[in-house]
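First, the structure itself, so that you have it in front of you.
Yeah, one chain of the complex is gone here, protein chain that is, but the others are all in their spots.
So that you can tell them apart, the chains are marked A and B in the order they are listed, and the count of residues begins at 1 in each.
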Amino acid sequence: MTTVTADPAPSTPPGRSARPSRLRRSWDKHWYAWAMVLPVVIVLAVLIFYPLFRGIWLSFTSLTEANQAAEICTRSITGGEVCADNPNKWEFVGLDNYVRVLTGEVGDFWQWTGTTLIWTFVCVAFHFGLGLGLATMINRPMRFRSLYRVLLILPWAVPAFVSAFAWKFIFNERFGLANALLTAVGIDPVSWFSDRWTALLTAIVTNIWLGVPFMMVALLGGMQTIPGELYEAAEIDGASAWQRFKNITLPGLRPVSMTVVLLGTIWTFNMFPIIFLVTEGQPAGQSEILVTGAYRAAFEGIRNYSLASTYGVLILSILLVFSVFYRRALRKQGEVW
Amino acid sequence: MTEKTATPPTVTAVAGPALAKTRAVRRTGRSRRSPAMSVLLHGTLILASLIAIGPIAWVLLSSLKPGYAIQSSELTLFRDTTLANYSYVLTETNFPRWFLNSVIVAAFTMSIGIFLSATTGYAVSRFNFPGRRPLMMVFLVTQMFPVAILIVPIYTIMARLGLINTMPALIIAYLTIAVPFCAWMLKGYFDSIPTSLDEAAALDGCGPFATFWRVVLPLARPAVAVTAFYTFLTAWGEVAYASAFIQTDNKFTLAYGLQQFVPQFNPQWEYLTAAAVLVTIPAGLVFFFAQKHLVSGLTAGGTKG
Partner (left out) sequence: MRRTAKGIAVLASATLALSVAACGGEDKAANEQPTVDPASLTAELTWWDTSDPKNEGPAFQELIAKFNQTYPNVKINYQSVPFGEAQNKFKTAAQAKSGAPDILRAEVAWVPEFASLGYLYALDGSELLADEADFLETPLASNKYDGKTYGVPQVTDSLALMYNKELLSQAGISEAPKTWAELKTASQAIKEKTDAEGVYVNPAGYFLLPFMYGEGGDLVDTANKKIVINSEQNAAGLAIAKDLIDSGAAVKPSANDSYGTMMTLFKEKKVAMIINGPWEVNNVQQAPDFGGLENLGVAPVPAGSAKAGGPVGGHNYVIWSGMPQEKVDAAVAFVKFMSSAESQAFLSEKLGLLPTRTSAYQLDAVKNNATVAAFQPVVEAGVGRPWIPEAGQFFGPLDQMATEVLIQNKDPKAALDTVADKYKAEVVPAYEK
């Protein structure tokens, strides 16, 4: 913290005459910038981009686990190895995979996409809404603030798959707390997983519970960048709490909320474990979202890499389109990125 | 009262007057809140806290029951209460080792992740270098491809690098999840720190790196705290990569080790829940101590000066 004390005051007079030339200066800047981003770029290029580009290529082939090798060799325990040409070696198939997926010949692309959109929209809306509300509340001075903060953050600290199991128990149709409470107030117990929408509801509730703490913390952090003087000035001007929230807090949170909404959407769209563990796609695969549906379609039994990649590319495309529109919408309100 | 102790004392030295002002406002803020508002505020927060800890309480209560009492047609808070589950987890399994592994993986992911994303975020925030915008988009794209599809090719790469069944494999994989988000997040915060500070530091003879390290980063403490939480918990709770890359019991991380308790046909909920409680406590403690940094309130005072 001593560094803060050592801060040069902003009032330090500017004006050193011996500035380096413009060209040289920009070179220096770029050199540093590149040095700073290089490690990340290398790691991402090797671990994500190579598989990603390979995935795009695979989506135009028929490659599966069974036909990826040109020849299949069988080693005998008594020594020796017999190799035979793979009769169904993979090949380039053009857009076949996309046609099969989009026409519904394989899987239920459109139903899964619909479910995914509902799932993503509802989850992110509640994450952001509740996260913002709670962050605003516990950002105020009050008694027990630290206690509230820790309690509200706790759901984030439990490994997600344990929480998923906990919620699955709560929604258990026979032994669960949810139905016990309903029965206690005189409502018939609900067969949560017999209907597409109630099944999806259980997963959404679970995911909202899981995701709000993250949003809250991120927004709470964001509120710290808003200068307190703005609030003071507003208060002196007689602005109401709502006006202060609307005119100071929300605009001040823009960079942070833009990031968390954008990434929150992408993550929720691809959120695998909750659907997979809580609803297991029940009833009869109707609560499946794109990632879980694709996983079951492509990775059960002999793994179909080309099919999985096709889904991956479709998911990527949907999210890219979303990002572009999102960015455009934000740009209308002022440049952000 | 707590929020006062939460303010680090060193800050007062810098931003004394500003802080005093804020405090004054806060005090009036509290006294001005009507009793009805107070009840509403606390009522909402208590309700929210109850919902937040409800399922966790279920986990906690279950961890104190024998296995057969966890899923049962009688809903009970306590039944045949026992600590045997905890002693089993702590003594009969490799839990302590998994714990250590998780701490190592999470600590490395956190420190390397923050370092990488802070430098990247700063570079993107401050320097208009060629490739700046594409880079941010690229970060997004890395999050768009489903992990389930990436696992097999990443395994192959890790195998070629000889990293299978090692902790670096996990740390690297977790960095690919954590860094893009953290870089975005930190970039956002850095944007809100006036560039006048950097310029002043540069004039004082600080290079770009020193400016970043000694001037900007300390000011972004709340943001660093957020990203620290995020990277730590990503590494702490992740299962998919761990289950692909880790093969021997003595290298398991906690979250993956916990999965050993729930095989398909004979799930041992009693051990899973006990272990989950043991996993949550340290994470909760980290929160408890780190949350102070979330609300430093010094950026405002410090920069305005």
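Here are some notes:
Keep this in mind: a contact is a pair of C-beta atoms (placed from the backbone, for glycine too) under 8 Å apart; a residue touches a chain by one contact, two chains touch by 3 or more.
Quick caveat: nothing in here was measured; it's all calculated off a predicted structure.
Of the options B:S49, B:T142, B:Q268 or B:Q291, the residue whose C-beta touches the omitted chain is B:Q268. The residue from A:L58, A:A199, A:I226 or A:I289 that touches the chain not shown here is A:A199.
Summary of contacts with the chain left out: across B:I56, B:A223, B:A244 or B:L294, the touching residue is B:A244. Listed here are the chain B residues that touch the chain not shown: 66, 68, 71-73, 151-152, 155-156, 159, 164-165, 243-244, 247-249, 259-260, 262-268, 271.
Mapped onto chain A, the footprint of the missing chain covers residues 65-66, 69, 72-79, 105-106, 168, 171-175, 191-194, 199, 279-280, 282-285, 296-297, 299-303.
Here is the rule we use: only the chains that are shown with their structure count from here on.
If you average the Cα atoms of chain A and of chain B, the two centres end up 15 Å apart.
Considering their complex, residues 1-12, 14, 16, 28-30, 32-34, 36-37, 39-41, 43-44, 46-52, 54-55, 130, 134, 137-146, 148-163, 165-167, 169-170, 172, 174-175, 177, 180, 209, 212-214, 217-218, 220-222, 224-229, 231-232, 235, 255-256, 258-260, 262-263, 266-267, 270, 272-273, 291, 294-295, 299, 303, 305, 308-309, 311-312, 315-316, 319-320, 323, 337 of chain A touch chain B.
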